[in-house]
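All protein chains but one are shown at their positions in the complex.
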Amino acid sequence: MSIQINDVSKSFGSFKVLEDISIDIPTGELVALLGPSGSGKTSLLRIISGLEEADQGAILFNGEDMTHIQTTERKVGFVFQHYALFKHMTVFENVAYGLRVRPRKERLSKVKIKEKVEELLGLVKLESLAGRYPSQLSGGQRQRVALARALAVEPKVLLLDEPFGALDAKVRKDLRRWLRRLHDEFHITSIFVTHDQEEALDVADRIVVMNDGKIQQIGTPEEVYDHPNSPFVYDFLGNVNLFHGRLENGKLVNGHAEIEASTAKESEGREAIAYVRPHDVVIERERVSKEAVPAEIVHIHVVGRTVHVELKRKDVDEFLEAELPKEQYRKLALEHGQSVFIRPGQLKVFIPEDFSI
Amino acid sequence: MAGQIPLQLGAKKTKSQSVTEPPWVRRVLISAALLFLALFLVLPLTAIFIKAFEQGIDVYTASITHPDALSAIKLTLLVVVLTVPLNALFGVAAAWAITKFDFRGKSILVTLIDLPFAISPIIAGLVFVLLFGSTGLFGDFLFEHNIQIIFAVPGIVLATLFVTFPFVARELIPLMQAQGSAEEEASLTLGANGWKTFMRVTLPNIKWGLLYGIILCNARAIGEFGAVSVVSGHIRGLTNTMPLHIEILYNEYQFSAAFAVASLMSILAIVTLILKNIIEWKAAQREQQEDVV
């Protein structure tokens, strides 16, 4: 089922939680709503599910207006961060709940319900725990029960609110892969909320980056990571180095560096900032171009196959972070205290609207 | 269902109907609850004051300044002064033993503390008659030494001690259990002795709970009727507490006088409720502060 979100706005008093949000999600897509806490992503998810109502705008499922349809009738699956399992029911009863509360006419027979629940428990690999109560399960198991419970009603839309937020790192990674596989198998249109950029980049088909109740960027993981359209997105998705400077003759002048910047003519003479990801910082032993600036290596630490290098620029009093593969690090024979030259490989220049950054 | 309602729904409507009740259901439920409370709580309370002043302010003042009324007030105060501190002391000792140490028979002890709550006040009075009454276990002994307990003030004090016995302990045990012993242990390792540790660490931590228990204990001590009724003998001006005085006035059809004394006790009850709420509020505040820290 496709989901259309048209101009949705919501506010609490004078505080705007969501402002003119519009997203089109085609059938079968797995979308991540990514943003810091307070960005409105959870509110948006709750509005899609019908748990909350928008002040303005419409929610459409397959082109059908759902705005005033009750949660009960929307046939969505919803998974909460803290599982929200029914404590007094066993795993089996939790999963069966959605099937048992149907009106008598639509209800499956007891045998059918049992079959279906067992099938779902098999899917989440919890067959052996059907008789347990939620308090007897680990966090990862509880979240799998919650997922099975949501899937039991055969939702056309699956909504997940920070589904892995309460789990430890290892379980989180396993469950995330598992969710991806599950999605590839069933192709339920899914939206999940997260504040973890790695999670969004890892799982989603498309990422909606949100901040202050507004959409910052929508795109595939590659698009938003490699071509962020705003300083916020750049900053939020991964580490970044900043080069503050002034635009002169199409170049960003910053200390001794003159960085090629493809900006409009009107921006001449304005303050600007270049954003460079650590893995786009090139380290060289010799100065080969005007863009390069002298720097001293302050710290090196090796994490697996990647080497993180901290540098202090010699022309201006600023620190930088670079990231390079181990082979290259060996080839350059870098060491602590060494003087090198650095230049940005790929970068993006933003002209701040105001100079608050 | 998806009628063309204007999109501007107003900021007030934040939750959809599926997780709360429709407004009319809410109104019905609130009205039912309020009606019940009005009928059972507000109406009786109001009636007490109206009946008290029915025959005018002069009858009212005369009723509460009558020598018998005054002696009942005095006796009630005496009982409170004797019983509340003793039960407070017991409550602290019991809570200390139960929450700071592990020993065999602890759960039996906790159950025993609850016992007076489950027992009829009439039985609470009866047991003291069986002990100290003229035909009781110590009856002959007391008679020989010319000591009167039943139908005298000591009996009233004992019966009141019995019924108000659990209040302070019941408040302190869960509180001190939640607080644990880490602070006391830290104090001891820093060189404070046991008494100083109790005064400077434990007591400040439990003061609101202790006060709460004392207030509940106090309210019950003032108002106890059944147990005191059994042991008092209803001797006017001598062994009548305020509730017993009310009973006598009421049975003699001196309704205004009965309600006048009753109104005094109702004011005390209202003050108790106010204090109780203030303490609850203070304790909640303290908890919040601790959460922040």
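Here are a few things to note about the model shown:
Order as written gives the chain letters A and B; numbering starts at 1 within each chain.
Just so we're on the same page, a contact is a pair of C-beta atoms (placed from the backbone, for glycine too) under 8 Å apart; a residue touches a chain by one contact, two chains touch by 3 or more.
Please note the rule applied: contacts and distances are computed from a predicted model.
Considering only "Carbon-phosphorus lyase complex subunit", "peptidoglycan glycosyltransferase", "Sulfur carrier protein ThiS" or "Sulfate transport system permease protein CysT", the record for the omitted chain gives "Sulfate transport system permease protein CysT", by its UniProt protein name.
Looking at the complete complex, one finds that the omitted chain is in touch with A, B. When the whole complex is considered, the residue among A:Val8, A:Ile21 or A:Leu51 that touches the unshown chain is A:Leu51.
Hidden from this view is one chain, which touches chain A at 49-51, 70-78, 80, 82, 84-88, 97-98, 101-102, 134-135, 149-150, 152-153. In the full complex, chain B makes contact with the omitted chain through residues 17-21, 26, 29-30, 32-34, 36-37, 39-45, 47-48, 51, 90, 93-94, 96-98, 100-105, 109, 111-123, 126-131, 133, 135-137, 158, 161-162, 165, 181, 184-185, 188-189, 193-194, 197-198, 216, 219, 222-226, 229-230, 242-244, 246-247, 250, 255, 258-259, 262, 265-266, 269-270, 272-274, 276-277.
Definition applied: only the chains that are shown with their structure count from here on.
We define each chain's centre as the mean of its Cα atoms; on that basis chain A and chain B are separated by 56 Å.
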